[in-house]
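Below is one structure; the comments refer to it alone.
Every protein chain of the complex appears in place save one, which is left out.
For reference, chains read A and B in written order, and residue numbers begin at 1 within each chain.
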């Protein structure tokens, strides 16, 4: 008996590695600390009724932000571990199986559990405010999105201490990810972590698409809508069409593993290349859908800090929409080496075509700045840093898109440098810029600029120091995903430099955390309502906005309506309040997320009974919600009056 | 709201019956063609696929009230893009995987 428990737990828990024991201890400590703090300050009820059950898009946005920063930390630690292992030849800091696990979790976490939620944080924090709405189209569904993302991410991260991490790369190519080569729960964690959070992503895509199309303030024609909202719309279009592809791909992989089907197996007529085909049919649109909102942020920031309307509004809109469609026609450039040359030729052309609208956007930003009164505020700094970085990333992308040349660069460090250039220089810098820009709006105080400047320079210098050498390493033939190399290859100096850069970026992150903590302590609430002299509706209301956002829904007549009203002195509104219709909080999304977690955990360990219990729970939550007809309420006028007087709204 | 509802176009019993009859016919034609080997392959394939596509249109037109939907503009646009993606996914995969 004791013996069997021992056996079970040594399989169940990951053992034998000081790193993991360290993680175990710190997880337990953090949990105890959280429970203690919540109990000591009697905050359980507050946590439940203010946060866990909220359907308010602003609070959901904040939760996304916190979760994604935690994931940035986890993914960043992975990166630093990998770079440490590669700093010198013949290092044995990480054995090769651990190295495989770490590059897998790094990639998966950074794209799916860091970039995606950070993007959703911005969607939630900004879109309803920017279009003059009181919430998203489906507030309840929005909460479901968050909690499925959250529990999916938790499930994935659990693999580090229980059962073992996946190790087949961030896209888990078959046949490596099939049972034959990856037995055990690691790969299942990958599948279920992503599947569960994928439900949330799809739901958010639909939610924000409908919000933008149907919830705009009166008078805001589509062609007067702020550019960030346009970029969100384009991104949502991609989500809606691309995420079902991912769901099926991973579903088929799981069916292969669980029911012994033969989709991607080597035997039984299956075809592993078909997995590669499917995953990139989602994967390429995916990388574009995370970058489009960053483009949106740059457009807002450039206009605000140049004190000019965005240049070429129509061409910007056109570029965004054409990118979202074109992104579905390039997927084969990720596996030129596997496909037929005629197929390659076609996809090389479509890939280059997508560079055109991207280029249009860069020119428009430059023209917007041209002759503008540029103010070098933190959000603007990140935007300006982005432009050259992204140009290089785009250029190297086009180099990779030349199919015959790609046979050389494919799976080398050149590729690694390319996509980090676009993902860090484009997506991460863009989202940082957005967070710095809208932070005062959501939290009601501004961030310390000096610490922010340190973070900015560390990230930027660190970025170039890390990735420029990697292009050269790619030319020198260093392949991706090697855990070590010999002195004789001549790769040592560049690798060492690259590692230094990684630590610099890590330091940048620490400065950002410090900046946030410092600014929370020394709250500077001055002018938080409209600190940058903004142009769009979100700056017309107090910071942080009341739960209903707009006491009076604005009537829009111009593009950059708030700027126009400020110029014309039309900012006063008649205080003619009406009762406001709001959705009620609900615990169901959180509970449903919990059941998804149980489902995912059960299926990960192939404990069918547990999976079934979880699914029954999920289904029950849905039915309970379907039967519930008491889902909203009205805020009476006197309460609105009191709130507005307290926060100094309706100027 | 109620006033608005009444101005909307309403589908009738008749339109449902028409739709139903259409779809039965469009099911029977390919069935008969296939079971009796009445045509040669490329043509047969085209005809049965066309019949399926027609049914798709019929269901949307007669059953799914798309005509009366306030947001039909957006929905039709989304459907068109959706169909483009469907064709890309099915046709593209077949092309990429077939050599």
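Miscellaneous remarks
What we mean here is this: contacts are C-beta pairs under 8 Å (C-beta built on N, C-alpha and C of every residue); 3 or more make two chains touch, one makes a residue touch a chain.
The criterion applied here is as follows: contacts and distances are computed from a predicted model.
A single chain of the complex does not appear, and UniProt lists its protein name as "Cytochrome bo(3) ubiquinol oxidase subunit 3", one of "Pyridine nucleotide-disulfide oxidoreductase family protein", "Carbon-monoxide dehydrogenase small subunit", "Cytochrome bo(3) ubiquinol oxidase subunit 3" or "Peptide/nickel transport system ATP-binding protein". Touch with the chain omitted from the figure is made, among A:19, A:162, A:453 or A:553, by A:553. Although one chain is hidden here, its contacts on chain A can still be listed: residues 134, 137-138, 202, 205-207, 209-210, 213-215, 218, 240-241, 243-245, 247-249, 251-252, 255-256, 259-263, 265, 267-271, 274, 278, 281, 553, 578-579, 581, 619, 623, 626-627, 629, 632-634.
Residues 1, 10-13, 16, 19-20, 23-24, 27, 30-31, 34-35, 41, 44-45, 48-49, 51-52, 55-56, 59-60, 62-65, 69-71, 74-75, 78-79, 82, 85-86, 89-90, 93-94, 97-98 are the ones on chain B that touch the missing chain.
Simple rule for what comes next: only the chains that are shown with their structure count from here on.
Residues 71, 74, 81-82, 84-85, 88-89, 92-93, 95-97, 99 of chain B are the ones that touch chain A when the two sit in their complex.
Residues of chain A touching chain B in their complex: 213-214, 237, 241, 245, 271, 273-274, 277-278, 281, 325, 328-329, 331-332, 339-340, 343.
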